[in-house]
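With one protein chain withheld, the remaining protein chains of the complex are depicted in position.
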Amino acid sequence: MKDTTQYDNDYENKWCPGCGNFGILNAIKKSLADMEIAPEKILMVSGIGQAAKTPHFLHCNFFHGLHGRALPVATGAKLADHDLTILVNMGDGDCYGEGGNHLLAALRRNINLTLLVHNNMVYGLTKGQASPTSRHGFVTKAQPQGVAGQASNPLTLALSQGAGFVARGYCKEIEHLSQLIRAGISYPGFSLIDILQVCVSFNKENTYTFYKDRVYTLDKEEYKADDLHQALDLTMEWEDKIPIGIIYRKDTRSYTDELAPLQSGPLIKQTYDPKKIQKAISAV
Amino acid sequence: MKDTTQYDNDYENKWCPGCGNFGILNAIKKSLADMEIAPEKILMVSGIGQAAKTPHFLHCNFFHGLHGRALPVATGAKLADHDLTILVNMGDGDCYGEGGNHLLAALRRNINLTLLVHNNMVYGLTKGQASPTSRHGFVTKAQPQGVAGQASNPLTLALSQGAGFVARGYCKEIEHLSQLIRAGISYPGFSLIDILQVCVSFNKENTYTFYKDRVYTLDKEEYKADDLHQALDLTMEWEDKIPIGIIYRKDTRSYTDELAPLQSGPLIKQTYDPKKIQKAISAV
Amino acid sequence: MSIDVTVTIGGEAGQGIQTVGDIIARVCHKAGLYLLAINDFESRIRGGHSFLQIRISDQPVLAPHHKIDLLIALNAETCVRHKKEMAENGLVLLDVENDAEKDDSKENLPEEAREKNVLPIAFSQMAKDAGGKIMTNTVAAGACLALLGAPFSAFEHILKTTFAEKEKILRNNMIAGRSGFDAVKNTAFAKAFDWPSHGSAKGKLLSGSQALAFGALAADCRLAAFYPMSPATGIMIHLAEFMDQLPVLVEQTEDEISAVNMIIGASYAGVRALTATSGGGFSLMTEGLGLAGITETPVVIINSQRPGPATGLPTRTGQGDLLFVIHASQDEFPRFVFAPGSVNQAYDTMIRAFHLSEKYQVPAIILTDQYFNDSLQMTTREMEVPTEIVRFITTDADMSSPSEYKRFAVTASGISPRALPCKGRALVCVTANEHDEAGHMSETIADRNIMVEKRQAKIQGMTEEMKGPDRYHGESDVLVVGWGSSAGAVREAVDQLRSENFNIGALHFSDLWPFPRKKAQDALSGCKHFITVEQNASSQLGRLIRQQTGLSFYSAILKYDGRPFTPNWIAEHTKSVLEEIR
Partner (left out) sequence: MSIDVTVTIGGEAGQGIQTVGDIIARVCHKAGLYLLAINDFESRIRGGHSFLQIRISDQPVLAPHHKIDLLIALNAETCVRHKKEMAENGLVLLDVENDAEKDDSKENLPEEAREKNVLPIAFSQMAKDAGGKIMTNTVAAGACLALLGAPFSAFEHILKTTFAEKEKILRNNMIAGRSGFDAVKNTAFAKAFDWPSHGSAKGKLLSGSQALAFGALAADCRLAAFYPMSPATGIMIHLAEFMDQLPVLVEQTEDEISAVNMIIGASYAGVRALTATSGGGFSLMTEGLGLAGITETPVVIINSQRPGPATGLPTRTGQGDLLFVIHASQDEFPRFVFAPGSVNQAYDTMIRAFHLSEKYQVPAIILTDQYFNDSLQMTTREMEVPTEIVRFITTDADMSSPSEYKRFAVTASGISPRALPCKGRALVCVTANEHDEAGHMSETIADRNIMVEKRQAKIQGMTEEMKGPDRYHGESDVLVVGWGSSAGAVREAVDQLRSENFNIGALHFSDLWPFPRKKAQDALSGCKHFITVEQNASSQLGRLIRQQTGLSFYSAILKYDGRPFTPNWIAEHTKSVLEEIR
C-alpha cells in the first residue's frame, strides 16, 4: 500500500465520531497515494457543509467556497489551467439543492472534474433538515409531518443529461471507493461519484445497518457499464438492493479540448503578447 | 370551436412576424376556451424572455417575474391558493438555463402547475446566444466557434426525476398543442410541456423546414405513454424523427394534497383566529 | 440589583450543555427571577468548545455579563478557556472522570482542577451511578442550583415537568439531580442568594427566534419559505411547530432565490408571507427584493446577521449588513428596514412589518443577529395577538368598473388599490419590467417617470410611520448611539457610566429605513457629541446618520469579533472616548 500519511495535516478534524465522511476522506487519500499525485499537485474544491470541509483535513491546495457553488469555481480553475487535477467535494444539499443548476451545467459541459457527493440524505451542518435526496416522508424538525416531495435520483439525472462517467460508492467500502475515485480522476470528462455517506447525528434512517443488507458491488467482470438502458435501471434500484460501482462509462472528450483558445495549451501558460494585442485591436 | 376572442386584449404584440410563439399563444387560447376557463380565472406566470412575454398578449391575470424564476413564483401562488389554475410560460434559457434548479425542485415537489417551455434552442430576447438546448456546434456571436458542450435533454431530465406528465408539442401543430395543454391543466401534479418553437430571427437551424420532415405525432391509440423505458427512449429520439404528444403520464397526487396546513382548504381561505393563535403561543 | 449571578456551562458540542442550561433557566424563571442566556457554539455538531451563559437577577437583565460567577465545566478545556473571565470569588465545578470520593488526591486530577477556585466533581460518575452517563447534565444542574441557593423542591418541580412522561427516567433523574445537589452541600459560594420563596414567573422566557416566529403568527403569516441558514433556521423551526394547528405552511425551498420568489408569488396570490435567512442567503435574494419593489408586492424578509464576508462565522454574531440591506438591489424603490432591540420589540416589529409592508405594498426587512436569535430573554409585557388584521385589499365590490381595474393606478400617496388575482373580474397584471398603470410593460418616458415618482411618493408616508430613536437620558452631553440587538447592553452600559457620574445617555434605533431624519436630528441636536456603538468595522449607522443628516459621530466603538456585547465592554470603551473628549 502506498503511503497516505503525506496527505495528513495537523488541522483538527471537526466531524462527529462515527461519521461516514472519515471513510470518504481515507478513500481519497488512498486513491491519491495510489495514483502518486503529490499533495501540492492536487486541487480540492468544495462548497459549504460537513462534506465540504473535507479539503481542510487533507494536506493539499484547496478552495473551500460558497454553499452550492463548488462546480463553477472548479470549472473556472480548470478553464484557467486545464493541466490541474481537480477533485470536488460537495454535500447532497450543496450539490443537488443549492447547486443543482451548476450540476446540470457541468454535465452539459462534460468538463474534466471529479465530483464526489457525500450523500447523507440530510443537511448535516445546519442540523438536520431534509435534503433533495431525503426520502418522501422523512421527518425532521423543519419537516415535522415528513418530506412531502419525492427524492431526487441524482444518478438517473446524470445519465439523462448525457453523463459519461456515473458511479456510486459507499463510505464503508473504502478500498472500492478509492478505486472509483481513481477511475474518476483518470476519466477525461466529467465524473460524478455519488457516495452513500452515513450521518450518525441527523439521519437515523440511512444508517450503516440500513446499507449493510442492501449494498452490493457491481462485478467488474460481469457488468460492463456501457449500456445506457441497463445503467438507467441500476440507478433506479433502491428499496432492497443498492448497487455500488461504476454504473455507466462511455468514451468522451473533455470540454477543454473543444475550446479554441485552449488549443495552444492552458490559458495560464500562454504568454502575454502586447504587440499581438495592439495589432488585433487596431485591426478593428 | 369555442370563442377564443375573450382572451384577446389590445396590448400590442411584440414578437417578430413569423415567430413560433404565435402558434403557442393560439393553442393556449384554444385550450382555455375549450376548458371554459374564464379569463379572470386563469393565472399566467412567466419568467423573462420572448416566451415570457406571452401573458401580456392574453386577457388574464398574470405575474411576469424575473428571468428564470417563474416556477418559484407560481409555486408560491399555488401554495397560497391551491384552487388557482396556473399556467407557466418560460423560454428554454429561462427554464433550463437560469432557472434549472427550480425545475428540478418543481419536479421533486410534483406541484400542480402546467409548465410550457417555448423551446427555440436559443436566447431570443437577448439577440441570439446559445441556450442549454442549443446543439453542440451551434454558432452564434457569443459562440463563434460553436457551442462546446452538449445540449440538455429536458424531457429525459424530467423523466429521470420522477415526472408524472411529460409531453412535447410543436408550435405549428396548434390543435394538437392545445390538447396537450388541456391534458396538462387537468393533470393533478406537475406537467411539463416542452414546445418546439421556431425563432425566425436567431435560430436558422431549427426552422419550420427542419421540423417539417422530422416531427411526427404519437398515436394515442397505439402509444399508451405509461411505460417509463419506452418513454425514455422516445425522449432521446431527435436526429431523424421527433415525436410530439404525451410521452409519459402516470397517476399522481399533487404536492398540495400532502401538506398538513392545506388540508382544511387553501391557505388564503382559512380564517384568522386570534384566540387560537394566542392559545398556541401561550402554550409554549 | 441585589442578585446578579452569571453561570456558564461549558464543554464539547454534543455534551448536553443546552440541557443543563435549560433546567437552570427554567428553575430560575419559575421562581420569579429574571434571566438572560446566551449560546456560544462552533460551526460543528460534535466536539470543539461551546458554552451557554446565564445571567440571573432579581431585576430585569438586558445583556450578558462579562464575568462568570459559577462555571460548570463539563471538560477540563472549559476551565482553561474561561479562566480569564472568572469573577474574583468565582467558582468552577469541573467534571472529573474519577470517583467523587477521591477528591483529595488532587495529583490525579487534570492540572486545571488543581487551581484554588476549582471544585472537581465527578458529575459523570454520579450520573452513571444513578443509572446512566446521559444524566450528567441533571447532576450538573443540581449542583449549580444548590450553589445558587435554590430549594430542591424547585429543581424537583422542573424535573417532573421535563420527564413527565417516563416514570423510570424521571426517577433516575431525581436521583442524579439529588446527588449533584448534595455534592456541593458544604461548598460556600459567594454569590449564593436568598431564593425567592413564592415567586412567580416575571415574564415569558423565550429565544429571539421564538419571539420572531410568534410575531409572524400573530401577524397572520401563512407561508414561510426558507432555505436553512444559521442563525435564521430557528425561526422557521419554531414556526413549523405550529403547522399542525394553525394555517401556516413552512416550506423548505431549493435555494434562497426560490424562497424570496415563492413568498412574492404567495403574497401576490393573497397571503402574508415571510422568509428568513442570513447575509449569504440575503445576497441571493437581492434580485427578488427588487422584484417585490417593482411589482409592489408586500413581503417580509428577516436577515439574521452573522459575521462575513461570505460564509464567515456561521454561528457568531454581527451587525455588518445595515447599509447592504438598505441599498440592496439595482436601482431604487422604497423598503422598510427594522432592527428590534428586545424580544417584545421583535414580536411587535413582526406585526408592524407585515402591517406596514401591506399598507405601503413594499418589502420590509428585519435585521436581527445570532446573539439575538439564539439567546433566551424575558418578555417585559404580554405578547398580544391583534384581534383583527387589516389587509388593505380591494375587491370587485369596491370598484365602479372591475374590468377597468389598474393594479398600478396613480395616486397621491403612491399606493394603488391592490386586488388579488382570480378573486373577481378585476384582472391583476404585474410585471418585473417597467409598466403602465394597468401593469403592462411600457418603455415610454411618460410611464417611466410616472412609475418612478409613484414608487418614490410612498417614502413620505413611510417616513412618517418610522419611530425616532429610543432615548435613554437623551438630554445628556454625550450620547451613545446603537441599533438592533445591542439595545440592552448599551442601556446597562449607560447605567454603569452614570453611576460613575458621567453625563451620558443613549439612543437606540430600531427603525432604520426610510430613515427618520427629522426625529434623529431632534434626538441628536441637544448633545455635544455622539458616539456610535456597533458590531461592524466601519460604523454603518454612523455613516447612515451622516448621509441622512450631515451630523458626524465623534467616535465609533466597534466590535467585530463575532461575540455579543457586554455592558462593561461598552462602558470601558466609552470611558476611553470620554477621556479624549475631556
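Note that the chains are named A, B and C in the order they appear, and that numbering of residues resets to 1 at the start of each chain.
Keep in mind that, in the parts below, a residue touches a chain if its C-beta (ideal position, glycine included) is under 8 Å from a C-beta of that chain, and two chains touch if they have at least 3 such contacts.
These figures come from a predicted structure and were not determined experimentally.
Considering the entire complex, the omitted chain makes contact with A, B, C.
Screening C:Glu382, C:Glu404, C:Asp561 or C:Glu580 for touch with the missing chain picks out C:Asp561.
Across B:Thr85, B:Thr126 or B:Gln230, the residue that sits in touch with the chain not pictured is B:Thr126.
Across C:Glu85, C:Glu434 or C:Glu572, the single residue that touches the chain missing here is C:Glu434.
Think of the hidden chain as still there; on chain B it touches residues 14-17, 48, 50, 66-68, 93, 97-98, 100, 123-127, 129-130, 132, 141-145, 201-202. In the full complex, chain C makes contact with the omitted chain through residues 42-43, 257, 278-280, 282-284, 286-287, 289-291, 293-295, 305, 307-316, 318, 320-321, 323-324, 326-333, 431-434, 441, 443, 445, 448-449, 452-453, 456, 536-538, 543-544, 546-547, 550, 552, 560-563. Within chain A, the residues in touch with the undisplayed chain are 11, 14, 39-43, 45, 48, 53, 55-56, 59-66, 69, 71-81, 84-85, 101-102, 104-105, 259-262, 264, 267-268, 270-278, 280-281, 284.
By definition in this document, only the chains that are shown with their structure count from here on.
Using the mean of the Cα atoms as each chain's centre, the chain most removed from chain C is B. Averaging C-alpha coordinates per chain places the centre of chain A 37 Å away from that of chain C. The geometric centre of chain B is 42 Å away from that of chain C, both derived from CA atoms. Residues of chain A in contact with at least two other chains: 98, 100, 132, 145.
Shown for chain C are the residues that touch two or more other chains, namely 241, 243-244, 254-255.
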